[in-house]
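Sharing a structure below in structure tokens format, with a few things to ask.
Removed from the display is one protein chain of the complex; every other protein chain stays in position.
For reference, chains read A and B in written order, and residue numbers begin at 1 within each chain.
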Amino acid sequence: MKEQELFEHKIENEIKIEPKDWMPENYRKHLQRQMSQHAHSEIIGMQPEGNWILRAPSLRAKVILLAKVQDEAGHGQYLYSAAETLGKTRDIYIEELQSGKAKYSSIFNYPTLSWADMGAVGWLVDGAAIVNQVSLQRTSYGPYARAMVKICKEESFHQRQGYEIMAHMAQGTPEQKEMAQDAMNRFWWPSIMMFGPHDGESPRSGNAMKWKIKRETNDDLRQQFVDKTIGQAELIGLTIPDPDLKWNEERGSYDFGTMDWDEFWSVVNGNGPCNKQRIEHHISAHENGSWVRKAANAYAEKHG
Amino acid sequence: MNESLKQYFFRIGDSNLIIGQRLAEWCSKGPTLEEDVALTNISLDNFGQARILFSHIAELENNGKTEDDFAFRRNEREFYNALITERPNGHFGDTIARSFLFDTFQLHFYTELCKSKNEFLAGFAEKSLKEVKYHFRHTGEWIVRLGDGTEESKEKIQESINDLWDFTGDMFATDDNIDALTKEGIAPDYTLIYQKWKNTVNEVLKRATLTVPEDAYMQKGSLDGRHSEYLGHLLGDMQYLQRSYPDAKW
Partner (left out) sequence: MSEDNQGQVWEVFVQAKPGLAHKHVGNVQAMGKEMALQNARDMYVRRKEGISIWVVQFENIIASSPEEAGAFFDPMDDKAYRQATYYEMPEGSKHI
């Protein structure tokens, strides 16, 4: 069999592609882009939550949040390491993030303004990410699929901690309720837009589906998320900020309103409230660590 | 509960709480991804130790207060953490130097505290010692790497250690209360811990090709709740939600 045929045969028969296998250049490029974007999202995602670690309202909440943000660093690390098998080093991926060549999930360009946002981020943002990640456990590239399995296993507590915060606050003092609803209002739409544009308007979706990098379409994943989240919101007495939301008996799913894609693209293109802040934070941490990395390398050179 | 014991539990718990909070500031700022996680792992251990002590006080007092009341509702002057723990993070070398000097103290302190006649303290020390042995290994190895790394790193870490040196004496400070606990075999002998601390610090700094600073004036005051200005700001952040919404449950 020729290389290309062997590759297609594997894809068709659900045999994972491994790092040393031949793969089409565009498959490699697509994965490099998607996996590094995924890794960068984990790393940049540490910042909005990190914003509240020092101010967490109880010691229990503090250690949970800290452990959760740490997991995100860990997940970023798993993903960089999987992405490195495609022939680029972590240093190069980091450079691409800092120069703006690589993107990360736009959701992290929104600020976290109250403690309820820790609830919203865990419950809605992680909730949306998990729907996507569960699906990616079946992705065709072996290292990516394995990283996803590990990540999904560890993420299981993340969404629950977010929902727990939201539930407490939604049933707390009037001020807490207000914070909870406000967080819901600000994070709902950006969360459902995390799944990306409609399939017809997603330029790279076609190949990604054909190569089984993506296993389900953006709209299917989005619908799954909406369907499972609405009951959870109702249970704790929060209102979804969408007047068009209603149950569609025929489809057995919720219909929902139109997303504001102008805002979505505007944030992707750098105009979100925190785009600059997030990258500057990353660059400054990286630069401040330069002398440390050099020292450790110099020591290792001398002593192993 | 016994006030002098309570005071002593705060002394140990507060140091952990404050340095834990400081290390948590590193989250998303580490020199590598792996080190980011390492620093916050230590922070989590510190918070864990503080919580054990605070909940034990709450349990003994049995008046409805919880660990959170002790962390979030006390004022600056009611905190008894060692002064070194509240020093600002500075650059990575400053943080490593602060942690190394403190971890070495905790290493020997907990080793001795394992022998305490107070059963709770002995058990607490035994559990905590396992954690601190790793903290010491981690920060000690960094001291060696920064000292014996590049010219620049050597200069930086030597300066960090020099700057922190006059806050080290306060870790070993005692007052009548602690002296009495030592006599009863509840608290360890701090002069012994100081000797062991000094030896270990000397060894590691030697391996790191660094110079041990001369002992000069030592800052003091933490046993009386007298702190640097930095502590108030740290508490301002930490206590903000509990102070702003006193009736709320989180």
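Points worth noting:
Going forward, a residue touches a chain if its C-beta (ideal position, glycine included) is under 8 Å from a C-beta of that chain, and two chains touch if they have at least 3 such contacts.
All figures in this text were calculated on a predicted structure; none of them were measured in a lab.
Set against the missing chain, the residues A:S41, A:Q70 or A:S191 yield one that touches it, A:Q70. Screening A:K88, A:K150, A:K177 or A:H281 for touch with the missing chain picks out A:K150.
The hidden chain makes contact, of the residues A:S58, A:S81, A:Q98 or A:Q137, with A:S81. Within the entire complex, the positions of subunit A that touch the omitted partner chain are 18, 20-22, 67, 70-71, 74, 77-78, 81, 84, 89-91, 150, 154, 290, 293-301, 303-304. What subunit B contributes to its contact with the hidden chain is residues 32-35, 37-38, 41, 134, 137-138, 141, 145, 149-150.
Here, only the chains that are shown with their structure count from here on.
Interface of subunit B with subunit A (complex): residues 21, 24-25, 27-37, 40-41, 43-44, 47-48, 50-51, 54, 67-68, 71-72, 91-93, 144-146, 148-150, 152-153, 156, 237-238, 240-242, 245, 247-250. Within the complex, the subunit A residues that touch subunit B are 43, 46-47, 50, 53-59, 61-63, 66-67, 69-70, 73-74, 76-77, 80, 115, 165, 168-169, 172-173, 175-176, 281, 285, 288-296, 298-299, 302-303.
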